[in-house]
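This report concerns only the one structure given below.
The complex appears here minus one protein chain, its other protein chains still in place.
In this document, chain identifiers A, B and C correspond to the written order of the chains, with residue numbering beginning at 1 in each.
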Amino acid sequence: MAVRVTTEAFDPGAELNAFLEASNGAGAAATFTGVVRSDPQDPISALTLECYPELAVNQLTAIVEQARHRFSLLAATIIHRYGTLAPGEPIVQVMTLSPHRQAAFEGAEFLMDYLKTDAPFWKQETGPQGTSWVQAKSEDDKAKARWE
Amino acid sequence: MAVRVTTEAFDPGAELNAFLEASNGAGAAATFTGVVRSDPQDPISALTLECYPELAVNQLTAIVEQARHRFSLLAATIIHRYGTLAPGEPIVQVMTLSPHRQAAFEGAEFLMDYLKTDAPFWKQETGPQGTSWVQAKSEDDKAKARWE
Amino acid sequence: MKILYFAWLRERLNRAEEEVSPPDEIGTIAQLIDWLASRDEAFAHATQKRALIKAAVDAKLVGHDAPVRGASTVAFFPPMTGG
Partner (left out) sequence: MKILYFAWLRERLNRAEEEVSPPDEIGTIAQLIDWLASRDEAFAHATQKRALIKAAVDAKLVGHDAPVRGASTVAFFPPMTGG
């Protein structure tokens, strides 16, 4: 399955190995793993991701198809978690497979840039000051715009 | 250890998990895994990498230090195998860790681009037509030149 | 027609979903927002900055000019912050 939207924890290394297992002689795999960040100066105790799963699967599937075409990828996978996560837990992993490293890297960056702005997840941080919604970043819109 | 040059097989997923384990609240990890490619139209039975290990460790350590500075990476690791490998076996893995995805991706691309031209490994392919040395590619020089 | 709300929009309205029956003249997302705002002050207040309100019709992301007639589910939510 190229897209998985789940409340269950996933194992980044096991996912990478399963992805490579199916690589069939392709040469280059790029992986991005996003984990719950906690700045030591401004620590959080939890990150809660709200999700609209049906729309998320539709959006991520469309993004994966677009990336496969645009970068001639042999395979691409997105795993995205939602629910309440602790610092250090993996949130998202994208993996791309190509005969050449440039396409693998570009495909993974493209997937991440699109996913940040176009996938229906909403982050809420819980810290010493309470709970607050993470604001959408204009950098993320800019990162996405470079592919247009 | 940020650099490992070895004849022993490595487990890409286990390496990624160990790297993430030490991530300490950073948000973004980029990984590149290179595996022995075998084009179905032009299959190979083995890839042999010759290496000058002492120089390889020196060069890769210098590249890692450069990448850590240039992209403010929190961590960076290169694992590079040599000896005789079968199609599908991992040759190289680079991993970078940063608070932000852009730096993680750029750091990993930089490491791969430098490693292709500046690390003392030489590839030899064995296929139906016998054994031949892989030629250095001008694309690899160009890929490296974009960082200069 | 089922309406879904997510994130701070859900919190401000104090509900995750509701059933509504917009009149026939409501043809687009923009008109549906206007109509929902006309009957609910909390909704009117929360959706004042229209650029911050994204929409989906039957689990497809759409613009505010998209048609809503015949839709079974319409979702409203703030800008997404995944990844």
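FYI, a contact is a pair of C-beta atoms (placed from the backbone, for glycine too) under 8 Å apart; a residue touches a chain by one contact, two chains touch by 3 or more.
As the structure is a prediction and not an experimental result, all values here were calculated from the model.
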Displayed partners of the chain not shown (whole complex): B
Hidden partner chain, touching residue among B:Val3, B:Ala28 or B:Met112: B:Met112
Touching residues on chain B - with respect to the absent chain: 34, 49-50, 52, 54-56, 58-59, 80, 91-92, 112, 115-124, 133-137, 140
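The criterion applied here is as follows: only the chains that are shown with their structure count from here on.
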Chain centre separation (chain A, chain C; CA means) in Å: 26
Centre-to-centre distance between chain B and chain A (centres being mean Cα positions), rounded to whole Å: 23
Rounded Å distance between chain B and chain C, as computed from the means of their C-alpha atoms: 48
Multi-chain contact sites of chain C, meaning residues that touch two or more partners: 83
Chain A residues counted as touching two or more neighbouring chains: 34, 112
